[in-house]
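One protein chain is absent from this view; the other protein chains keep their places.
And now, chain A:
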Amino acid sequence: MITRLLAVSALALLVPLMAEAQTVGAKVPPYQAPAKAAPPARDGGEALDAAAPRPNPFKPQDDVIDRFRDAYAQGGRPRLAIWWNRQLSDTLAQWYSETRTVTADKSSNSTEGDLSLKQSGAKQSVTETQRRAGDSAERPARDETWDWEFQDGFLSPFLQADANVVDRTMITRIMGAGAEEIDPKTVEVMAMQGMADVMVEVLVADSARSTTGYELRARILDVKSGRVLAMVNSRALKEWQKTDKAAATSSGFELPDEDDESFGPERADQRYKATSSGFERKRKPPKLAVIAHNLATNVMSAMLPRLEGGAVPVAKTTDPAAPTPITPPQAAKPAPNQSAVPLPDVEAKPLPAPDKPAKVEAQNVETGPAAEEPPMPRPTKQ
């Protein structure tokens, strides 16, 4: 009996010790990166078109820039004045008036001496209230940094081609220095004719259909004759066209939506984004500087035939470093520009008072009391 008890107690002691048994196994082998799997072999072993790198339409086109450099030198290196998002308007003067008040004073006659009769003429003064017209050349302002990036991208190919680019603001200021009484519009035209040969007008407009949210337009004008040398519209550029290709999806080939009128540049490397409904192609357009660079090269391409054909007239006499500023005595009449097509001569026009031609009337400046007896107080129209 005692032995049984001893045996049972000995077993009871052993059992807790054996409550946990284990077997030690092998260690985990070190990690080795799996070999890169080769793409699955396809029927015929032909590489797909998609596997080949897609040509990037927005890559810098150095060949166009080189061609432009040669054609530009051949064309006589015309000076380019670029108008940044500023439209050429047909408003001649910046000031206009809606009303004109004529005050006439008539003095009574007086008799002197025997029969001599002296009559002083009636005095008439014209008071005109002028308002400054809103600048029609101004366009909705964009973000300042947007402008910087755009101008950087647009100018870089021209500077790379060693083009003669002048700043519109600068030449206007140079031309108008000391002649503040002349209308800025006149000064602007004089500056463009005297210190530039070609005007490049670059406009940007908001567009909801474009992937970029805006559209661009560049117009190249000959400032001497007003001739349109080239016109580039972003909507018509082939880089901005949609690639209307059928897309292979899990439910078969899908043709592009005919009602979808959106357009705009797209990245050459098609990027996909993981969404909750699977991978979706990103529609993000290229960077602004790249788009501006592309527009500039398209402008260059459009100018090439004109430059090579010698259609761009270049002023030979003027030196852009030393323009002839307007002197105040000449302020009444625009200085005759020898290098350009001369401005229309104001004096040549039939004036209301033939005996006393008023030179200042062309600019609608207040005539003042000196201009006596105009035949009719003609209201000024805008």
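As a working rule, contacts are C-beta pairs under 8 Å (C-beta built on N, C-alpha and C of every residue); 3 or more make two chains touch, one makes a residue touch a chain; residues count from 1.
Throughout what follows, contacts and distances are computed from a predicted model.
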**Prompt:** If you look up the hidden chain in UniProt, what protein name do you find among "Isoquinoline 1-oxidoreductase, alpha subunit", "Peptidase YpeB-like protein", "Lipoprotein" or "Response regulator"?
**Reply:** "Lipoprotein"
**Item:** Residue touching the undisplayed chain, where the options are A:26, A:41 or A:274
**Value:** A:26
**Complete:** Residue positions on chain A contacting the omitted chain are 15, 18-29, 31-34
